[in-house]
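One structure below.
Yeah, one chain of the complex is gone here, protein chain that is, but the others are all in their spots.
Labels run A and B following the written order; every chain starts at residue 1.
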Amino acid sequence: MLDRIDRARRTIDEACRSVGRQITVMEVCGTHTVSIFRSGIRSLLPERLKLLSGPGCPVCVTDQGYIDAVMHLADRDDCLIATYGDMIRVPGSDGSLETRAVRGNVRVVLSSEDALQLARDNPNKSVVFIAVGFETTAPATAVVVKEAAAEGIENFFVLSGHKLVLPAMRALLGGMNDRVDAFLCPGHVSVIIGWGAFAEIVADYGRPCVVAGFEPVQIVEALAEICRQLAAGKPELRSLYGAVVTEKGNLAAQRIIAECFEPVDGYWRGLGKIAASTLALREQYKRFDAFERFGLAAGPGREIPGCRCGEVLCGLIDPVECPLFASQCTPQAPIGPCMVSSEGTCSAWFKYGRRT
Amino acid sequence: MTSDPERILLAHGGGGQLMSRLIHERILPRFQNETLSELADAACLTLPPGQVCFTTDSYVVKPLFFRGGDIGKLAVCGTVNDLAVSGARPLALSLALIIEEGLELAVLDRILQSISDAAVSNGVRIVTGDTKTVERGSADGIFINTAGIGVRLPNVELGLSKIQAGDRILVSGTMGDHGMTIVSQREGIRFESQLESDCAGLAELTCRLFENAPGIRFMRDPTRGGLAATLNEIVEGSRLSVEIGEAEIPVRPEVRAAADMLGFDVLNAANEGKFVAVVSAGAADECLRICRDHPLGANARIIGEVVPMRDAPLVEMRTKIGGRRIVQMPYGRELPRIC
Partner (left out) sequence: MCLAIPARIVELDQDKAVVDAMGNRWKAKTTLLPEVKLGDIVLVHAGFAISLVDEEEAKKTWDLFAEIEDFENTQNKVSG
């Protein structure tokens, strides 16, 4: 493995020298962010190669309006909240799910199936599943919505915060941060949508797109491939996660997403409103939609004063450039979600490497 | 026709007949020693010469029973280990039980037996105790507090201030076993596995070390917060830094796999049968040899060394791919992550 790392580093070094200027690569997958930090990859890269963490953490890009909707539901006596662990400490305008957990109506689940089971086990409560995540987790939500429909379950609801990666990448390149030279593409999202989905980024924006696995050596090799392409001046689409990702992706998963959801305009923290970027339940499944059932709206919500999560997400600033980072905003007392989610950029920086 | 299992009633803590029966029928017979049998208000002990070490811990683990142990075994080993890593030979423990109304007596019996077995295998006596009962809903089954007394071995000088640059960091075995085992059995996360808690008393091994290897500067058992917390405590307290090698840290494959699956960090997971020691460079090989000669130290490793602090006391790790990253103090509870 160390041979592979050495070879990849040599390729990166040569390519960087050849390109002759700063190269900015953005990764858009929360798991890549953590893997990169955990393995100390940045310490192995040349100064010239800047690796940015983009909006890959689904909890981080979730707008304040959605988070406040979650808190509102958690405050209701007739609701049981089922959520992935990621959401527990995210701060709303007034406390988090963690501070509300003492009331006993917040349950951490590992799977959407657990959330549905909660509904079966608690017929007197409305169970609301906090459905966040990109295309990787959306199919899991769709499956249980269909199961609930088939079983005639009436106390199960989904608060859909599912987001789509490609619209975000386009928004980033279209205005927010067009200094990005290339993308390290998300592995698990690619499993679902197929690596071929990123072809449009290469075609429309001329940026190399390389899909990488999560092992550090796979990430370093993907960076080497990106650098090689940039040095050659020929942006391409490549998947280096061959054992697991196919060009077309998981068709069954795509079908079930399409059956249950439709893309609608949505608010993203830091990126603002992006057209057709968020998944909402289709008409025939609207009875499971928590927004509808409880009269809530997802929207930009109230800004958190001083918080620069949005700019961190877009790669416009590093966490260290946010005045609140590590002083007022720490994992113990987070101000914005970037510090809370274990894959939030600020959290990863704080946990694994304060120094650049 | 089955009858209801016998359960603890509030009256069992009331100081009257029921409590007396509980003590005489279930507790005393398991902890056969003269001091306890007197049931005096205080245990009066004559200790061997030496500095007296005294510690206490409360145990509230859930679930009560897990692979490799239970709350009872934990209550003995945990307190024994606090004395052990302080350089003491543990001698006697107090045992305070806070039992929830409704706990099955059969469950209590199992826990008491575990406590008894652990006390015997660790060479300590339970010399005094207390029993209280609380209303249903107030105590997760049972809470236990143990306080322990031991006597320090001669010539033991331990302290964060004794640590110097050049000292080595030694761990007595695999990391994260207990923490990941407990997590694997928690409600909602339950999965079947071969994970097993490493719950064990270390006094025999630590005494051997203190008696035979000079140059031990500091020792701690990395319980809550795991190795990461202990190393961070060491750097903060000594105002030095530590560099460790990820490849040197012993972790069982199934523990690592479970941690990755749930999004946990093995370095933050609790250990209940391990210690971390800071030893002088000259003593390191001998300490390693002594550990590996003992069943509880078979997987002992030197994982790093103490280095001078630069701008701040840090724990830095050389990763498996040759990179470097900082190991931060873990913050609060780890939760399973999906994304």
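One rule holds in what follows: a contact is a pair of C-beta atoms (placed from the backbone, for glycine too) under 8 Å apart; a residue touches a chain by one contact, two chains touch by 3 or more.
In this text the structure is predicted, and so the values were computed from the model without any measurement.
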Residue among A:102, A:150, A:243 or A:297 that touches the chain left out of view: A:243
Contact with the hidden chain (one of A:26, A:41, A:97 or A:143): A:143
Candidate in contact with the missing chain, chosen from A:119, A:164 or A:192: A:192
Residue touching the undisplayed chain, where the options are A:53, A:96, A:112 or A:278: A:112
Where the missing chain touches chain B, by residue: 168, 184, 191-195, 247-248, 250-254, 256-258, 260-261, 263, 281, 284-285, 288, 299, 301-302, 337-339
Residues of chain A (touch criterion as defined above) contacting the omitted chain: 1, 30-31, 34-35, 84, 110-114, 133, 136-137, 139-140, 143, 188, 191-192, 214-215, 243-245, 250, 252-253, 256, 342-343
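Convention: only the chains that are shown with their structure count from here on.
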Distance between the centres, which are taken as Cα means, of chain B and chain A, whole angstrom: 38
Interfacial residue positions of chain A with respect to chain B in the complex: 1-2, 5, 30-31, 37-44, 57-59, 84-86, 88-89, 107-110, 114, 132-134, 136-137, 216-217, 220, 331-332, 342-343, 350-355
Chain B residues within the chain A interface of the complex: 188-189, 262-263, 317-326, 328, 331-332, 335-339
